[in-house]
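What you see is the complex with one protein chain gone and the rest in place.
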Amino acid sequence: MTAKRRIKAKATKIKPKRAKNLSPGTVAYTGKKSTTVTELDIIDYSKEHYHRYRTNNIEEAFNYEDSTNITWINVNGLSNADDIIKLGTHFELHPLIQEDIVSTYQRPKIDEYDDYLFIVFKMLHYDNDRLNYEHISMIMGKDYVLTFQEAEGDVFSDLRERLEHDKGRIRGVGADYLMFAILDAVVDNYFTVIEYLSNKVELLEDKLFDKKEDPDIAEEIQQLKKEILKIRKAVVPLREVVNRLEKIDYTIIEERTNKYIRDLYDHIIQVNESVEIYREMIWSLMDMYMTTISNKMNEVMKVLTIMASIFIPLTFLAGIYGMNFDHMPELHLRYGYYYIWGLMILVFLGLLWYFKRKKWI
Amino acid sequence: MTAKRRIKAKATKIKPKRAKNLSPGTVAYTGKKSTTVTELDIIDYSKEHYHRYRTNNIEEAFNYEDSTNITWINVNGLSNADDIIKLGTHFELHPLIQEDIVSTYQRPKIDEYDDYLFIVFKMLHYDNDRLNYEHISMIMGKDYVLTFQEAEGDVFSDLRERLEHDKGRIRGVGADYLMFAILDAVVDNYFTVIEYLSNKVELLEDKLFDKKEDPDIAEEIQQLKKEILKIRKAVVPLREVVNRLEKIDYTIIEERTNKYIRDLYDHIIQVNESVEIYREMIWSLMDMYMTTISNKMNEVMKVLTIMASIFIPLTFLAGIYGMNFDHMPELHLRYGYYYIWGLMILVFLGLLWYFKRKKWI
Amino acid sequence: MTAKRRIKAKATKIKPKRAKNLSPGTVAYTGKKSTTVTELDIIDYSKEHYHRYRTNNIEEAFNYEDSTNITWINVNGLSNADDIIKLGTHFELHPLIQEDIVSTYQRPKIDEYDDYLFIVFKMLHYDNDRLNYEHISMIMGKDYVLTFQEAEGDVFSDLRERLEHDKGRIRGVGADYLMFAILDAVVDNYFTVIEYLSNKVELLEDKLFDKKEDPDIAEEIQQLKKEILKIRKAVVPLREVVNRLEKIDYTIIEERTNKYIRDLYDHIIQVNESVEIYREMIWSLMDMYMTTISNKMNEVMKVLTIMASIFIPLTFLAGIYGMNFDHMPELHLRYGYYYIWGLMILVFLGLLWYFKRKKWI
Amino acid sequence: MTAKRRIKAKATKIKPKRAKNLSPGTVAYTGKKSTTVTELDIIDYSKEHYHRYRTNNIEEAFNYEDSTNITWINVNGLSNADDIIKLGTHFELHPLIQEDIVSTYQRPKIDEYDDYLFIVFKMLHYDNDRLNYEHISMIMGKDYVLTFQEAEGDVFSDLRERLEHDKGRIRGVGADYLMFAILDAVVDNYFTVIEYLSNKVELLEDKLFDKKEDPDIAEEIQQLKKEILKIRKAVVPLREVVNRLEKIDYTIIEERTNKYIRDLYDHIIQVNESVEIYREMIWSLMDMYMTTISNKMNEVMKVLTIMASIFIPLTFLAGIYGMNFDHMPELHLRYGYYYIWGLMILVFLGLLWYFKRKKWI
Partner (left out) sequence: MTAKRRIKAKATKIKPKRAKNLSPGTVAYTGKKSTTVTELDIIDYSKEHYHRYRTNNIEEAFNYEDSTNITWINVNGLSNADDIIKLGTHFELHPLIQEDIVSTYQRPKIDEYDDYLFIVFKMLHYDNDRLNYEHISMIMGKDYVLTFQEAEGDVFSDLRERLEHDKGRIRGVGADYLMFAILDAVVDNYFTVIEYLSNKVELLEDKLFDKKEDPDIAEEIQQLKKEILKIRKAVVPLREVVNRLEKIDYTIIEERTNKYIRDLYDHIIQVNESVEIYREMIWSLMDMYMTTISNKMNEVMKVLTIMASIFIPLTFLAGIYGMNFDHMPELHLRYGYYYIWGLMILVFLGLLWYFKRKKWI
């Protein structure tokens, strides 16, 4: 019951949703997380300086953008179209970008504009054994990075800590490195998601090998299939995105960042390979399950065959001497009853030996 | 019965139909919708001006074409070859184009001519749980767009409303944007079709998980396979069409429209991915179904095995004491009958415990 | 029995046959249709002029070739090597071409020579429910077209009629258009073959859905697999041939014919797609069949289980009161017999209700 | 038993064997055919001249090489490394070539050196129903061809005859044509191998359709799978080899030979296609076999169900009147015994009719 509802809830995510029949460029949120408030989480930093600021007032973000520091404006909540449009207008974002930011169905992609790069990707996380899918858009300009999330809660906490405590090289370099670091955090997170999935696969395998009765295994396998398909839907296009990012000739991206992007590309390929391997393994689980069912049926059949093959002939023997013919000499033998018991025991042992030789028992 | 007829009706659509052995370039309608009347639905518009006009008189269309406004002539009904030829002659359409307009079997394609672009695509819609396939051709010239449909009824009502009420940017831009908007409406509609299909898949999954008896499931899965193959047949070539449209260097298509076409390409790729995912899922439904059948058989076998394994030995015991030997001491015991009942109950409980331990009950 | 022989007869066609270990370039017919006579069917035409002539004398063909008209020489029968060599020598055909003309195993291909194009393709037709494969070679020179068939009977009758009665544009244009028209007739015919195949697939599907006993279904599916593989073997390479024909820069092919060749390419792609779709569907028929068998077994098992589960316990009850113990108080009850009948009916109804609840009956 | 050993013997061939951990370029024979003697079969020819000579003395070969005629030195036996090195040193073969000549595991390949071409390929033949794999290397220089085989016995007897009796064009042309003729003989032989395989497939199909009991069918199918994989392993890389041979710009290969190589390429593609088709068909045999097993089980189940369903209820009826109740009025009826026989016959016929209606009998 609950399993079914869970599946439905997830299945809906695979369906491509789109605000229907709106004029292209219309900004209409298509997701389900209705945090009506748009919250901004602004981090303004340079090598010497670090400042974090949270607000619900869009205009406050504009001050930061003009500073010479690098500014990372993270927007939580996409349901308030006005706010998105206000931000979009200030940063001179093309209407189609504004549409993509709120269209949670949008697949990962990269678009180059004159003054900024626009990247769409998906954040995955298992929440209460459910695979969640969050739509994130990122705009990288000369000295700022904008990120848009559906709701609060993300995989960037480590990154923020590194920024705050000036760990690694991040504070000393430009917005392009910040962009890389954000993508890197997302891809790192994919490894976590796959590890979680791999545990689920192994658990299911153990269940199958244990040969316990569990009619829900087919359902669970189907569920895993859906999850791996969803992960793939996020990972495969991101690979193209990073590949293109590597090849882009873009003044904002400094030479030294390229090495890191190449490294990121290695990682996303690796995620990809793991996804493909788990896909194959999940698909082959179904075959495994099929053999398990057949093995069980074999066992059931054997019990039936042994019981029936032993007792049906014996019952026949008993039936013979239950007949009421006037002339049945055996009935009047002194030890007839014991002879027949002996015969029955012989038949019984003979059949046991037969089944033993066949290795059925 | 009805299911079978339904399948046949649909299957015929997969078959490539062609007016046989006609001279290439012959205009002969190959579809089934015989609206003998050709109806024109003409929309003539500019930023300031909007006029919609319906007529059965082909010649009236020619007036509109000469105006400086953008003219969209939508032709409903392809069965009257003369009308198509008349229009074709006026707009100087190549004979092969005229043939393609009425050849409903024609797969989606794009052809570049000197003065116009010719695009063929398919409109899909579920009608009474049947997937329908409508052949649409479009010709886009400098300031006009011609569309040809098999019958009235389409997915362009929102687009017409936007035109009428001057929503979005459509009234202010050229025929190339109108072409884009028409394709966009068609692709948007594909999302709806896939959503419908996804609901059917989920319903079938639920049926499978419910383990209810339903011998028609195989038929329904086969049906879904055919539908997804049909959708794919419409979507895959359209992807190539849009891809080529994006790369065409054509003076009629303005620079700013290109961004929208790229966006359209994103959407059609997305439809494609969804189609592939549903394809995989529908194919794996068959495996699911197979395991369901086997599970059911297992259950049936268990009932049989338990009933037979318990009562056959008991019947044997009863048979023993139904024998008519002269000397059967147990028969004359005071409590023999009760002893045997005790033994039977012991055997019964022993077997119950055995099956319980095997988790069969 | 007949089915098996039929299959073997067909299977031999898939096998690549080749006149073994002959020197390359040796002209040796490898087919089975031994019309010892080589017959020529010559059509000589221009816009004003049309003449058709049949002869068994090879030399007569040479007169026609020198005329300024377009000449189509159709050769029926490939078993007389001398005739082929005579023709080949006159038209200066390379020895390898002569070999290919009579090597019926040769896959579709196109070879460019200085003065002519050489195209090999297959004509398919269902004859008495058997898929036949005919090897056709075509040579297109400046003002002549040679075609070589294994036997009389082809798909060009409509084309000949169009030539005779000057329908369409064919009489007014060159040999390149004739070449196109021949290929077009062959591809059109593929549509017919696929339609026939599609009917066979649907018939088989109906059989499967009807759940009738039919042990030959596996055989028929295997047969369909072979046929689709044969069709594919003819269609896939022809697609490459037409694609290359479209790209060839060849003075004999006029600019205006190119549009038609592109159209032909569209058609052959369409045939291809249909072949792939039917291939997938035929393959999935096997799965369907498997579920049908399992469903039937389920049904058989249920009947057994119900019968056995109801009557084995009842027999046990009867067996109890068939025992011969001296002291069995129930036997002496006034209404004991009726009580036991009552108990039996109760057990019977209880089990019926149980199976009803399980939806087995 | 024997089948298993056969399989193992063959399976070992699929395993990539390599003389382990030797310095690259070490000449060490890895095959199993230990003809310790290296035998040379030298054919020296020109248009006018033909001389064949067999020897075990490597040095004698060197005389022939210096003549102006074309020399084909065929080396039988690879186990004597010294001989190979001696030959290799004389013909200035790179150490890696010498290693490849004796490494029977080496996959088909082509290497271009300054003065000669080095081609590795496989000769296949069925020997006593076992597919054999022979490693052949060929070196083609300006006026000589060297071939190295593991043992005597090959597919070149026709070629040698053509050389001896000056059939076709072979004696008049260069070493490049000889190289082509050797490859052509090998590829022609592949057709024979595939024909043999196709016969095995058909035999197996007939066995399956005959529905006879044969528990070894799975083993035979597995065996066929291995054979087709082995054939594929020889054919697929050879296709690349011939493709590259066609494109090589090499002075030793004359213009006119190119046409023949292109023809050879056509043939190897054809072999390839046949291999793929048989692969698909062999794979689908397993499905066929599965349905055959299930059909048989269905039949077994039906017999059981019919027997049990008919006689269990009848036995119950008999059991009823075997009870010993004091008051059982039917027992005392005059025709009670006949009535009960009548009832039993009715039940029997009713069940027969039921099974007939279900088409089980």
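Going in written order, the chains are labelled A, B, C and D, and every chain counts its residues from 1.
Basically, a residue touches a chain if its C-beta (ideal position, glycine included) is under 8 Å from a C-beta of that chain, and two chains touch if they have at least 3 such contacts.
Treat the numbers as computed from the prediction; the structure is a model and nothing was measured.
Counted over the whole complex, the shown chains touched by the missing one are A, D.
Summary of contacts with the chain left out: across A:I58, A:I84 or A:A185, the touching residue is A:A185.
Seen across the whole complex, the unshown chain contacts chain A at 158-159, 162, 167-170, 180-181, 184-185, 188, 191-192, 194-195, 198, 202, 205-206, 208-209, 211, 259-260, 262-263, 266-267, 269-271, 273-274, 277, 280-281, 284, 287-288, 290-292, 294-295, 297-298, 301-302, 304-305, 308-309, 312-313, 315-316, 319-320, 322-328, 359-360.
One chain is missing from the display, and on chain D it is touched by residues 3-4, 7-8, 11, 14-18, 20-21, 23-26, 94, 96, 105-107, 109, 111, 212-213, 215, 218-219, 222, 225-226, 229, 233, 283, 286, 289-290, 293-294, 296-297, 300-301, 303-304, 307-308, 311-312, 314-315, 318-319, 321-324, 328, 330-337, 340.
Operating definition for what follows: only the chains that are shown with their structure count from here on.
Leaving out only chain B, the chains still linked to one another by touching are grouped as follows: A | C, D. To fit its Cα atoms onto chain B, chain A must turn through 70 degrees, a value rounded to the nearest 5. If each chain is reduced to the centroid of its CA atoms, chain C and chain D end up 27 Å from each other. Touching of two or more other chains is recorded for residues 290, 294, 297, 301, 304, 308, 312, 315, 319, 322-324, 328 of chain C. Every pair of chains that touch is listed here: A-B, B-C, C-D.
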